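Following this message is one structure expressed as structure tokens.
With one protein chain withheld, the remaining protein chains of the complex are depicted in position.
All chains are identified by letter, namely A, B and C, in their written order; residue positions are counted from 1 within each chain.
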Amino acid sequence: MDKLAVLITTPPYSNLTVTAIDYIEAALRLNVNIVGVFFYQDGALHANSNIHIASDEYQAVAKLTQLHQEFGLALHLCITAAEKRGIACDALSEGSAININPIFTVSGLGELVSLTTNSTRLVQF
Amino acid sequence: MTTNLLAIINSSAPYNRNLGKESLDVALIFASFEQGVSLFFQGDGVYQLIDQQNPQKISAKDYLKTFSAFEFYDIEDIYICQESLTVRNLSESFHIDNVQVLPPETFAKHLAMHQQILRF
Amino acid sequence: MAITLIFNKQEIATDKQGYLLDHLQWSEALAEVMATNDKFTLSDEHWEVINFVRTFYLTYNTSPAIRALTKAMKSEFGEEKASSRYLYRLFPDGPAKQATKYAGLPKPARCI
Partner (left out) sequence: MSILHLIRSSAFHRSDFEQCLSIAQSNDTIIFCDDGCYNLSHPLTTNLLAQENKLTIKVLQDHAQARAIIAPQTIEGITMEDLVSLTFTHDKVITWQ
């Protein structure tokens, strides 16, 4: 059985991210088993609930929310990459309001290791 | 030839962006989870290996020093693209030992031995 | 929010969990104060690990993950002390977290 893991390293306002999400949607249409999507580097910015993109531009997070709800697509966030970019996830982020989008699972790079070992293909965007 | 799970291609010079450090973090975590990882240096990535650098002059964290700890992480398969050194007029003086300089064909053969490949 | 520790009439800046912000301000006496604040007692065995982790950091610019720590300790202290069981007995909250703290080093990245 084909199992796909996806790594996203580009921010929500980049057209490179549109490609990644189009690819994920195409895989879901083809009934590919996606074991999870891991957000690293600037990809972590997707989890920032304070990011607002003009309504006539591509809404990466709205799309991810839809895929998460409709297909149970697992969205894993590298917490170290996120904190570096002002995304606060829990009480440890004292002094800053929690601003993580709850569709993301707070993870570490260890999750990337398990997605890699549990998939037959790892595709980086 | 190695049977490591993951190959990481390092293609960025060390300081402008944080890619080299973020790549190193991925390598160390795979190794800590006892998943074999091999490192490939190509293009400007070879600048991560050259000797006598002084990152403190530009207030950059010297993550290159961590390369010397690879033995404790069982990271042993480190390959450098010979052609990338040649076009940059670099000699084979690296700040770590036990690296293999390979011509592109052999570099490619080693790369193909891995199940998954990331590039930073 | 940083917390300020007063030591020898000097202000020592730490992060919210008490890790030093500047590892060069570290001294053994300061480590004892940090441990006392945490109600933690440092034995010779703790000191062996703390000093080892600090030397590792100064040499390699990173705090070792547990597996690398045990492997590196093996050549210096032998098989018996180079086990994660031994290290967790000494530092129940995790050797990577606790030993680096009293060694004055930055808090290890949460994902590592």
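Here are a few things to note about the model shown:
What we mean here is this: contacts are C-beta pairs under 8 Å (C-beta built on N, C-alpha and C of every residue); 3 or more make two chains touch, one makes a residue touch a chain.
Worth saying up front: this structure is predicted, and the values here are computed from it rather than measured.
One chain is not displayed; in the complete assembly it touches the shown chains A, B. Residue B:Ser11 is the one among B:Ser11, B:Ser32, B:Gln48 or B:Thr66 that touches the chain missing from this view. The missing chain lies against subunit B, touching residues 9, 11, 42-43, 81, 83-84, 104, 107-108, 111-112, 114-117, 119.
Within the entire complex, the positions of subunit A that touch the omitted partner chain are 2, 4, 15-16, 19, 22-23, 25-27, 29-30, 32, 120-125.
In this section, only the chains that are shown with their structure count from here on.
For chain pairs B-C and A-B, the one joined by more C-beta pairs in contact is B-C.
Rounded to whole angstrom, the centroid-to-centroid distance between subunit A and subunit C, based on C-alpha atoms, equals 33 Å.
Note on chain placement: the centre of subunit A and the centre of subunit B lie 26 Å apart, centres being C-alpha means.
The set of subunit B residues touching two or more other chains comprises 25, 29. For subunit A, the set of residues that touch two or more other chains comprises 80, 108-110. The residues of subunit C lying in touch with subunit B in their complex are 56, 59-62, 64-69, 71-72, 109, 111-112. Residue ranges of subunit A in contact with subunit B, taken from their complex: 7, 40-41, 80-81, 108-110, 112-113, 116-117, 119, 121-122, 124. For subunit B in complex with subunit C, the residues that touch the partner chain are 25, 28-29, 31-32, 34, 61-63, 65-66, 68-69, 72-74.
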